[in-house]
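Not every chain is included here, but those present sit where they belong.
Chains here go by letter, A and B, matching the order in which they are written, and residues are numbered from 1 within each.
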Amino acid sequence: MRPGFTFATDLTVRFSETDAQGVVHNAVYLVWFEIARIDYLARFRDGYPGLRADGIEALTLEAHVRYRAPARFDDRLRVYARCGDLRGARFRFEYEIERGDEIVADGWTAHAVVDAELLRPTRLPEWLGEAIRNAEATAR
Amino acid sequence: MRPGFTFATDLTVRFSETDAQGVVHNAVYLVWFEIARIDYLARFRDGYPGLRADGIEALTLEAHVRYRAPARFDDRLRVYARCGDLRGARFRFEYEIERGDEIVADGWTAHAVVDAELLRPTRLPEWLGEAIRNAEATAR
């Protein structure tokens, strides 16, 4: 595990994720960040599907990617994710994508929790904030 | 206009639609078929968004693509579409994709109209069936 992270998810680059430059298309990294985010939350109660079933949606407010080395078809990647800055309706995820020892990309996304019906900001459920803080507390 | 068709929509191949073979990824053609289908329906009242607002959804039951020549980044394509076989809750679209004089792909999709709430088959609204039959009647 990378220092500062307590969670990672693995994926293999799909052929459909490449483009005519022969490398992964730049938009795909946001899809991978989302996969890591959802897998991260899946450890707590019913995860993101559970939040949605509870009538809560998480919106993405901002996203940032730094592309450091091209990823290619069939690459085995590890996407590290950590969550922090939990404040009221807001939270933030940070990511690092590794291929072996090499960092392929890093980035972050900022989110708000909203009521799924009215799309109005609502607090992150207490149980989830607690679970995230506990999980992150174990990071070296 | 191609014989047998009364409608076509134009598009330019996006870089994100290519893959590491340097050509358009095979799944993208279904996205283009859908664009042509939606543009086709847009001519009648409020089109597909209108159908959805009326609580009607169109499901895709089957899809078929024949890839005849690779499409590439920045290609200008014309997607011909025609609708037929309107029977109760069912209808079918046929497509031909051209680049200049060359056929790049053809195919068809089969659909069912359902109630958006219960997802149970419902009849294609009479005004839409009528409008489609009138439009197609002008095909040479």
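Definition applied: a contact is a pair of C-beta atoms (placed from the backbone, for glycine too) under 8 Å apart; a residue touches a chain by one contact, two chains touch by 3 or more.
Worth saying up front: this structure is predicted, and the values here are computed from it rather than measured.
Because every chain is the same sequence, the assembly can be counted simply: 2 are drawn, and the full complex in the file has 4 copies.
One rule holds in what follows: only the chains that are shown with their structure count from here on.
Centre-to-centre separation of chain A and chain B, using mean CA positions: 35 Å. Residue ranges on chain A touching chain B, taken from their complex, read 15-16, 18-20, 22-23, 25, 27, 72-73.
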